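Coming up: subunit A.
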Amino acid sequence: MTSSIVVNVKKKRITELLASGKRTDGRGLTDYREIQIESGVIERAEGSARVRLGKTEVLVGVKIATGSPFEDVPDKGVLTVNAELVPLASPSFEPGPPGEDAVELARVVDRGIRESKAIDLETLCVEPGKLVFVVFVDIYILNHDGNLIDASTMAALAALINTKMFKYTVEEGKIVKKPGYTPLPMTDYPISVTFAKIGNKLILDTWLDEEQVMDARLTMTMTKDGNICAIQKGGGSGYFTKEEIVEATKIATEKTAELRKIVVKS
Partner candidate 1 sequence: MQLKANKKKTKRERETMTNKKTETLIDKKGIRLDGRKVDELRPVKMEVGVLPNADGSAYLEQGRNKILVGVYGPKEAHPRHIARQDRAVIQCRYHMAPFSVDERKSPAPSRRDVELSKVIREALEPAVFLEYYPRTSIQVYIEILQADGGTRCAGINTAALALADAGIPMRDLVVACAAGKVDGKLVVDLMDTEDKVGEADVPVAFMPNLNAITLLQMDGKLSPEEFETAINMALDGCKQLYAVQKEALKSKYVSVEEDKEE
Partner candidate 2 sequence: MPLFYEKKQLVAPGDLLAEGDYVSGDSTYKENGKIYACRLGLVDYDGKRVHVVALKAFYIPVPGDTVIGKVVETMPSGWVIDIKAPHLGRLRASDVVERSFKPETTDLPSIFDVGDLIIANVVEYDRTRDPQLSVREPGLGKIMRGQLVEVTPTKIPRIIGRQGSMVGMIKRETGCQLTIGQNGLILISGRSPEDERIAVMAIRKIEKESHTSGLTDKVTEMIRKERNAVESK
């Protein structure tokens, strides 16, 4: 991290503005930056989407392969989510295997998709115990300007909605492709909102400066009928009170519905 003197000055300005309900870029406490979503940008992937949230940019590609199911769930397809904080996205990202931030990001996005049953994994079973479809969701961070989690969840969701699987029949235990495509069967559309705590204020969609001074963050992922399917507190050595969490839940219910409309419509 660069000299903490700079961070102190930033922190002071951000905190002062927040005390009067303002943010450095003029947004309200629960306003998101401009969201741009483009789907189907990588033709060789079965599904893809590029999301820009302010200057944060995330690309998600979905690849579908076949493989064997897990032993304890022989009748379900497999979902795996991976995230890479590619070095070109930020001076603070280094090449190498995924570190704890990349792992956490992937697992939080995974939780949202898995626990909401966004993809009905049973429909991905070809032959129980032997052959299933494997859905790879790979998150590629292209530019880091804060709030990677929400941008990634939206991009993953848009990419899955965009995903098309080839039609097939099963002959002698093998998959034979048929002409045509069907969309990946989806039953839910999980959306996450990530709160940052600065001082005693809760704000949504932090940009990089705000993220560097926040005390803690809380991500809530909700399903289309307003249930919570994933929560993750992280991002700092701060804490939340129970009252703040209850308040956050109320804001999340409203906000995830708003964001979902934007993603599903695109």
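Throughout what follows, a contact is a pair of C-beta atoms (placed from the backbone, for glycine too) under 8 Å apart; a residue touches a chain by one contact, two chains touch by 3 or more; residues count from 1.
For anyone wondering why these and not others, all candidates are chains of the complex that A comes from, given by their letters.
Being a predicted model, the structure only gives us computed values, none of them experimental.
Student: In the complex, what candidate makes contact with subunit A, out of 1 or 2?
Tutor: Touching partner of subunit A: 1.
Student: Using the touch definition from the top, list the residues of subunit A that touch candidate 1 in their complex.
Tutor: Within the complex, subunit A touches candidate 1 at residues 1, 4, 98-100, 103-104, 106-107, 111, 114-116, 216, 218, 223, 226-242, 245-246, 249-250, 253.
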